[in-house]
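With one protein chain held back, the other chains of the complex are shown just where they sit.
Each chain gets a letter, A and B, in the order it is written, and its residues are counted from 1.
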Amino acid sequence: MPRFKTIFSLISLLVVIGLVGACGDKNSAAKAEKKAAAATKSKNPDTYVHVTISDVDSLDPAWSYDTQSHMIIENIYDYLVTYKGGSVNDLEARISNKVPSQENGLLSEDGLTYTFPIRKGVKFHKGGEVTPNDVAYSLQRFMLFDRAGGPSSLLLEPITGLTTTRSKDGKPLDEAYTKVMAAVTVDGDYVVLKIHKPFSPILSILASWAPIISKEWAAAHNAWDGTKENWKKHNNPDKTAEGFHDQENGTGPFMLDRWDKKTKETVLARFDDYWRGPAKLKRAHIKSVDEFQTRKLMLAAGDADSIYADYLQQPLLKNLPGVELIDDLPRIDMNPAIFFVFKIETKGNPNVGSGKLDGKGIPANFFADINVRKGFASAFDYEGFIKDVNRGKGTRAQSFIPKGLFGYNADQAAYPYDIDAAEAFFKKAHGGVLWKKGFKFTLAYNAGNQPREVIANMIKRAVESINPKFQIDTRPIQWSTYLDLSNKSKLPMFILGWAPDYPDPHNFAFPYMHSDGNYPRLQRYKNAEADKLVTAAMTERDLEKRKAMYFRLQEIAYEDVPTLFVLNSVLYRTQRTWVKGYTYNPIHPDAPYSCPLYYLSKE
Amino acid sequence: MAKFILKRLAMLPLVLLGVTLLLFGLFNSLSPEMRASIYVKDPRQLAALDEVIRKYGLNDPFHKQYSRWIGEVLSGNLGYSETAKMPVTEAIAAFFPATIELSVMAFIPIMVLGVWLGTVSAVHRDKWIDHVSRFISITGYSLPSFVLGLLLLMVFYGMLGLFPPGRYSLASDLIIYGGNYQPYTGMVLVDSLLNGQPGVFVDALRHLVLPAASLTYITMALLVRITRSSMLEELGKDYVRTARAKGLPENIVVNVHARRNAWIPVITIASILFVQLLGGVLITETVFAYPGIGRWVAQAAVQLDIPGVMGVALLTSTLFVLGNLAADVCYALVDPRIRFQ
Partner (left out) sequence: MSDNFKEFAADTWKRLKRRPLSLVGLALIAGFSSVAIFAPVLAPPEKNARDYYLIPQDGYSPDPVRPSAKHFFGTTEQQFDLYYGIVWGTRTAFKIGVAVVFVSIFVGILIGGVGGYYGGWVDEVLMRFTDVIMALPSIILAVVIVTVRGPSLFNVIVALAAVSWPTYARLIRGDVLSVKQREFVLAARALGASDRRILFRHVIPNSIYPVIVVASLDTGAIVLSAAALSFLGLGAPVGYADWGQLIAMSRNWIIGASGSPLDYWHTVAFPGGAIFLFVLGWNLLGDAFRDILDPRQK
């Protein structure tokens, strides 16, 4: 008997499964209809949900140096000035009543003194109004905070001439305090900023960094109180030591409702007393979801209003009802770039094989020979890369200054993809030994970055096809390994990129061309003329002369070929059609995915 | 029995010491630059590398770093997890209730279905029911969990819109953070009922269906297998034959006599299984964007977030020791013949 019972129960189970399946079918039809209806109406008409891939690091404006945190900070704080609409050059006033210029007399003739008239009646989220003292304190704290690896030097350096607030052994320097306090002073309703050398991008830096905070609130929340005795305690502090880490008292259009680290979600609520009038959206959720398919499904279901997605994923976003792709948005960055190391550390380094030019490895000075660099420059299919990986979007980069930025030279020569030319260069290299013996080394890229992976494989294929004795192993490595090896100059050739802190050619020239810059330091590349030009162009106030300097720098980049620049990149934005009021400005962190939420609304 | 339990508990610190030394040693075989990578994440910060290494003492000798860490742990500070973006203790308090919820929701069907199918298989050994039930369970056991997870998402969220990923929806989110909601336990299913919010309860349940179902299907086979072989062994024993010979109805023989003794290995496996579920279902939580311990530790390990991994290791190892202890105690309760050594 029990056997029949079991058979019966199994059968009934199958029947139930079948029924559920059948219902599912009907349901799906009904759901599809519902979905079509849902496609035009949002579930939460005054709440905006953005789903991205990274999460917030710290909400302290002086600590955070990553795009995700910056995106939140930008919406809860105000800056002295800001970018106008979609422009990267025109600024408009915010906490400063006017944008200082020589025409309005707020910028001194020598270009060293900026005077900011402070707007009255701007309310902080948690009470109180902005005073000139708050503004001065905001700038001072930003510079003196100076955590290791933080953004403080962006202001510290142009204003005081110091690159750090600490001595070599990590002790805070009194000199830094004196200089910072002398540079930022209050004069009645004005804040006066004196910089040590003329530096025109300073206003664009202030448009993205050092937002206005409340001095009183800061002192009450474990942050620096503005006194000389205490600044050292608050120099390079622990991440969570100060209230700014996960609380705020800004003046921006949104208040921090909560930062839910558990669900990787930041929730912003409208600040009704905002001095420019309340925002249209009531709330905004910015959430992190790693899996692309999950993000896409959320967008399709209307649970997300916009999501992060790259070009590789674009075909999967087609035909989603109620979703629009705003395409061809030019970016201001230089990513990816391919770097040659001029003096490779060969000791204990498997990436260079034998460490000699004997066909089984490469010597330390392998890339010091310009013919080798030119050979590689000619062996990369720039257009093919753009076509395949970027779906034909974007254009070939001419040099290190991206298209659309001051100093960009459309006529700058760049090496074309030409295998025959590459062969000729390789034949000349290292007195012909290279061609005879061949070489072998490892070309590394950071694991998980598909465009860089394709670049590595394309170079490998092309170069190996020139001479069977040429061997390149491509190897994905973790970011930690990457950091370690590139810092020790153990990667002969590597692929990374650069996103700017502010839209000025100096922010590209220094990291790419100056021997103290981020990359030349690792590449051990030094060109005395380039060093001089980078420094001079930084303070040059005559725009024509400045432009000429950057043109010359790009020529040097062409002559020396320390680095290959690939792409003037573009991106696209994916959002529900009911999102209104979006304006693209490449300078906003993580643009085009993020933007000032103040202008957005949903219908 | 109390003595036995105390003796086993005394082993706990030793195991924890071993586990942390092992992990710390593994991590410290990396260069300081590599361990600094969790703090230096952007090419823009490259220049600060040396200063970061100095700040976090990454260049100190091993014993110094380990004793510094253990000193902090003993004073109650597990450090700051860069992947969770919060102190480790806070992170455990945040993620662990979610994992408990998921584990329980998966554990119940695993037990019920697994034991049922296993018994059916054993009773009808080598009959088609046996083959079918074993096939069903074995296919689940043979599927990569992320493939199953993504397929489930595709059908039930993508096509039918029934069961979304994550832990709860925006509407529940607004209630939970609306001000009148007390997070007593951190477990949404429990808290929602305590707060009188059936809507949130149903919503959280909907979010749990897919990950729990996927875990059930994948893990059930283990229980089917154990129950089946254990039942077969019991059914072959003399006392069962005697019972049958006496003419006792088959279902009484199976359900009362054999199953009772077959429980012992099932309980061992079940307790180990439950601890394993609690210890982090890395892949399932990752696929369903479910904010539990597993998703956190997966990221922490890959990004070299050492305090995070160490914190989870302390938690899971403690659970493991306690889980084994619980299994042994259960043994004794089910089978009085077993004596504590």
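Simple rule for what comes next: a contact is a pair of C-beta atoms (placed from the backbone, for glycine too) under 8 Å apart; a residue touches a chain by one contact, two chains touch by 3 or more.
In this text, all values refer to a predicted model and were calculated from it rather than measured experimentally.
S.K.: If the full complex is used, which shown chains touch the chain that is missing here?
M.R.: The chain that is not shown is in contact with A, B.
S.K.: Please pick, from B:150, B:176 or B:200, the residue that touches the omitted chain in the full complex.
M.R.: The missing chain is touched by B:150.
S.K.: Which residue, B:162, B:302 or B:325, contacts the hidden chain when the whole complex is considered?
M.R.: B:302
S.K.: Of B:29, B:75 or B:182, which residue touches the hidden chain?
M.R.: Final answer for the missing-chain contact: B:29.
S.K.: If the missing chain were put back, which residues of chain B would it touch?
M.R.: These residues of chain B touch the chain that is not shown: 11, 14-15, 18-19, 22-23, 26-27, 29-30, 126, 131, 134-135, 138-139, 141-147, 150-151, 153-154, 158-159, 221, 225, 229, 232-233, 236, 276, 279-280, 282-283, 286, 297-298, 301-302, 304, 309, 312-313, 316-317, 320-321.
S.K.: What does the interface between chain A and the hidden chain look like in terms of residue numbers?
M.R.: The list for chain A reads 291-293, 296-297, 300, 311-313, 315-321, 384-385, 388-389, 391, 447-448, 450, 453-454, 457-458, 468, 471, 474-478, 481.
Everything below uses one rule, namely that only the chains that are shown with their structure count from here on.
S.K.: Would you mind pulling out the distance in Å between where the CA atoms of chain A average out and where those of chain B do?
M.R.: Here the centre of chain B sits 37 Å away from the centre of chain A.
S.K.: What does chain B use to touch chain A in their complex?
M.R.: 30-31, 33-49, 51-52, 54-55, 80, 84-87, 90-91, 94-95, 98, 120, 123-124, 127, 129, 132, 150, 153-154, 157-162, 164-167, 169-170, 173, 177, 250-251, 254, 286-289, 291, 302-304
S.K.: Mind pulling up the chain A residues that touch chain B in the complex?
M.R.: The touching residues are 1-3, 6-7, 10, 24, 27-28, 31, 34-35, 43-44, 47, 49, 55-57, 65-66, 148-150, 166, 170, 236, 238-240, 257-258, 261-265, 267, 285, 289-291, 293-294, 297-298, 300-301, 303, 478-484, 486-488, 496-499, 501, 511, 518-519, 521-522.
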